[in-house]
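One structure coming up, written as structure tokens, with questions to follow.
Just one protein chain is left out here, and the rest sit where they should.
By written order: A, B and C. Residues from 1 in each chain.
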Amino acid sequence: MADTFNGGGVSDLTMLQAINETLHAEMARDDRVVVLGEDVARNGGVFRATEGLYEKFGEHRVVDTPISEAVIAGATVGLAIAGLVPVAEIQFLGFSYQAMHQLAGQVARLRYRTQGRYEPSITIRAPFGGGVRTPELHSDSLEGQFANVAGLKVVMPATASDAKGLLASSIRDPDPVLFLEPLRGYRGIRGEVPDGDHLVPLGVARTARDGDDIVIITWSYQVELACRAADSLRSEGLSVRVLDLRSIVPLDIEAVAEAVSHCGRAVVVQESCETGGFASEVVATINDECFWSLEAPVARVSGYDVPYPVGMLEDLYVPDESRIIAAVRRTLESD
Amino acid sequence: MADTFNGGGVSDLTMLQAINETLHAEMARDDRVVVLGEDVARNGGVFRATEGLYEKFGEHRVVDTPISEAVIAGATVGLAIAGLVPVAEIQFLGFSYQAMHQLAGQVARLRYRTQGRYEPSITIRAPFGGGVRTPELHSDSLEGQFANVAGLKVVMPATASDAKGLLASSIRDPDPVLFLEPLRGYRGIRGEVPDGDHLVPLGVARTARDGDDIVIITWSYQVELACRAADSLRSEGLSVRVLDLRSIVPLDIEAVAEAVSHCGRAVVVQESCETGGFASEVVATINDECFWSLEAPVARVSGYDVPYPVGMLEDLYVPDESRIIAAVRRTLESD
Amino acid sequence: MTIPSDAQLREILVDMVMARTQSSRLWNLQRQGQVGTVAPIDGHEATIVAATHALDTDHDWVIPQYREPLALRRYGPEILERFMLYSLGHPAGGHIPDPIRVLPNQISLGTQIPHAVGIAWGMALRSEPGVALVFFGDGSSSEGDFYEAGNLAGVLNAPVVMVCVNNQWAISTPVHLQTAADSLADKAAGFGIPGVKVDGNDAAAVYDAVDEARKRALAGRGPTLIEAVIYRLGAHTTADDPTRYVPPEDLEAAQRNDPVLRLVSQLRDLDLWDDAAQEKTEAEALKLIDRAVEAARSAPLAADALLDHCLSADSQRLARQRSQLLDARSPEAGGHG
Partner (left out) sequence: MTIPSDAQLREILVDMVMARTQSSRLWNLQRQGQVGTVAPIDGHEATIVAATHALDTDHDWVIPQYREPLALRRYGPEILERFMLYSLGHPAGGHIPDPIRVLPNQISLGTQIPHAVGIAWGMALRSEPGVALVFFGDGSSSEGDFYEAGNLAGVLNAPVVMVCVNNQWAISTPVHLQTAADSLADKAAGFGIPGVKVDGNDAAAVYDAVDEARKRALAGRGPTLIEAVIYRLGAHTTADDPTRYVPPEDLEAAQRNDPVLRLVSQLRDLDLWDDAAQEKTEAEALKLIDRAVEAARSAPLAADALLDHCLSADSQRLARQRSQLLDARSPEAGGHG
């Protein structure tokens, strides 16, 4: 099966367009790929991420399911066993809770519990994240909980180009991938995206800004804010590196260690509430790998330990540039 | 309503007996307490934790439910709204995944989303933990995932006496509590338990062994192993403190900081897989609170990043005394 | 068969017209960027209003999904006030004050059905008279929670009235892709409880069905599943474009069956309704909603409200976070404050 896109050039796309384009390309490339979820077919997805797939690939490969997240996730296990490559959408990550027993209990374990007999080539896409005034459970950052589920990969792109390259890799990956798309990024992040086949390997972090004094380690939409913080601090003469993890599982431990060893100071930023969020894992990893290079405690910038709040309160909850900058300053001053 | 037990003395009980006795006492003390779950009534629970309740308090207050974890958890929300104090059992913590949308999405948020109109006096009991050769999903340590769920308390006793005192506090607590009972502890842990009313506040850690050179921070059954490790190292002249967190949410941050500041070195032990487990949160908290007192990186001793394995492999998976001792030595030698 | 009296039918119509008027006002407010996502009520009025008019507000609970609040006027003016707070994104919107027996909106589909069963069960345990009436959509009827709750209600014989509002759509998904069952009421057979299908555009029929289910439940004869068949006349929400998927001819047919117009014409024939009544009701509806918006806009909000009501008392962690938040918001910090 040939690649659909072979331009060799680049296009300026939003993250949403990059995702949509990638779904088109992967479905064209491999006819085992099937897309399923709530409103993904006739409506093209509530954010239009799956727009045009139904018209192009037909009702057998692009399927509107009943509102049953557990069976959406559970059916992917069977589809994979039957030799297909399911790409399921959970309409919002908060509703993956309805499917937790299938995602964490089954999808993630299929390879292990059958000792490799079955290959879980399963991708679960879900939007999440704050800043767009959605109702409850639409914005929650649950990646820390999924990171504790062994067997699952958790991929969280921060740019349009990575959204394409990581989604293509996720769909082709033989392991189950939870692919998380930041709501604010759908239209709020755009950039140059390579035409044609574009793969970004899972588990390789990206240096989004170079710098030597301190590194901000983060993922997904918060990379955007970290870069803005780094840029504004640069004008003050501070050299702030930004490391975009891209996937939290697998974690690029070496890149984290390299960046922290080099800079000696680090800030980890996440949208999730503080306790039990993935930032803690990054701090613990830094402690393991490069404790002796640390010149100051690693700072965490997080949401607060409350459920994701209603509209009037969300700007207080979600870390913003100013909180990131404050943490960077605090960490630089600490000794 | 008067206390049922007023002896003033102590009894030698297994953790299971302590739990059973506490359920009896709390049901007698407060007639709003109702017990629900699979096989909790006529059979007295698959481990006999609820033995005798049905006979004593009748079929209206001790209810065998259908095998529907989501509605067991979800019904507690309604029962609490109706003014009752539900104590639900999830037969094994692994099956709380079936109820995650109710536990994490609803039970934990009832107070917040109604801004205090309703009081979620809800206790969810569940056994978990390894070492007893159970089938899949019976042993998994999922506390790290629940710790990231704001609004939920996560209580994990390590002794028979605490099982009583913490369970009584949990049932009387106005917040939702996930009360986790280690399978190995049911019959494997016993000790003196105060007769009569015995309350242990939630969120106050316990020093299980005193010591100055290093502190092992852990919870639930691993406290037992940590104490054994401390005792065996003491014979070599090492002074190892053991801090039993008792509840991971709320976390006794001050006790952690005090112990680590005092000892300068720490090992955190958990049964969960490493990535995203609660030990990472403890390490991150230490980093926040007493980075400057640290004389060596904090060591984590964890399960591995695989699903909880089958019987032949579980002794390799679950941290044991020897792995704890090795980590203590490593941390003491590190500088 | 219990038919509402003429006076009751008129009250029902007043609430229906109010709901529709306020819903379209809300739609406009959303378009002006003044409130968050809005799920219009058009087509749902008869079912929701008539169902709640069959209840005893002192004893019976209403557990809504998210489309119902504007039609719950019978439970008191606080419902509208709180709903406007909710629509503006104010946390107090979730607090419907005691003793009103109405839960706030539920966004996580189907999760409210176990809550309703728990409330009903709890009332039965405490020997309180009353039922729990829960609304949910045709889409929500595919969630495990619906089935687990219906099945448990059957086993417990709990006094719950399950009203499935079948408006033919779940966002873009038509009900025939939601289930192959002939009728959503057929799902009752799996719970061993009665399943009743009713024309949800017929206020009297809905009233009767709920009244009967309620009496059944109060008599200790357990739950009922009612499927109210209607048609969603508007968009799913302000974020949706139904022209992408709703067949225009179906919509036109449904519009001819509009529940508000239907009851208006019925009551006009009985001389219980006229243009003046219509205008007066609409004017009153607008006055009330605008007042509620105004009140919501000026509702106080503490600097650290974000952290309130999560736990009954701050943990050490929350206390630390509270001072961080207040520090960041203090004027000197140049934060949000």
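By our rule, a residue touches a chain if its C-beta (ideal position, glycine included) is under 8 Å from a C-beta of that chain, and two chains touch if they have at least 3 such contacts.
Please read all numbers here as calculations on a predicted model, not as lab measurements.
Enquirer: Which of the visible chains would the unseen chain be in contact with across the whole complex?
Expert: It touches the following shown chains in the full complex: A, B, C.
Enquirer: With the missing chain put back, one of C:Ile12, C:Ile193, C:Val246 or C:Ala285 would touch it. Which one?
Expert: Per the contact definition at the top, the residue touching the missing chain is C:Ile193.
Enquirer: Decide which residue listed in B:Met27, B:Ala88 or B:Leu137 touches the omitted chain of the complex.
Expert: For the chain that is not drawn, the touching residue is B:Leu137.
Enquirer: Of the listed residues A:Asn43, A:Thr65 or A:Ser141, which contacts the missing chain in the full complex?
Expert: A:Thr65
Enquirer: When the complex is taken as a whole, what residues of chain B touch the one chain not shown?
Expert: 38-39, 42-44, 46, 64, 66-70, 94-95, 97-98, 133-138, 274-275, 304-307, 309-317, 322-323, 326
Enquirer: For chain C, which residues lie in contact with the unshown chain of the complex?
Expert: Where chain C meets the chain not shown: residues 142-148, 151, 154-155, 157, 177-182, 186-187, 189-193, 222.
Enquirer: Since one chain has been left out of the picture, which residues of chain A touch it in the full complex?
Expert: 34, 60-61, 63, 65-66, 68, 70-71, 73-84, 86, 101-102, 105-106, 111-117, 119, 150-151, 153, 173-175, 203, 249-254
The working rule: only the chains that are shown with their structure count from here on.
Enquirer: Using mean C-alpha positions as chain centres, tell me how far chain B is from chain C in Å, no decimals.
Expert: Here chain B and chain C have centroids separated by 39 Å.
Enquirer: Just how far, in Å, is the C-alpha centre of chain B from the one of chain A?
Expert: Here chain A and chain B have centroids separated by 31 Å.
Enquirer: Chain A: which residues touch two or more other chains?
Expert: 94-95, 97-98, 136-137, 275, 304-307
Enquirer: Two or more other chains in contact with one residue: find those residues in chain C.
Expert: Counting only residues that touch two or more other chains, chain C contributes 91, 94, 108, 144-145, 310, 315, 317.
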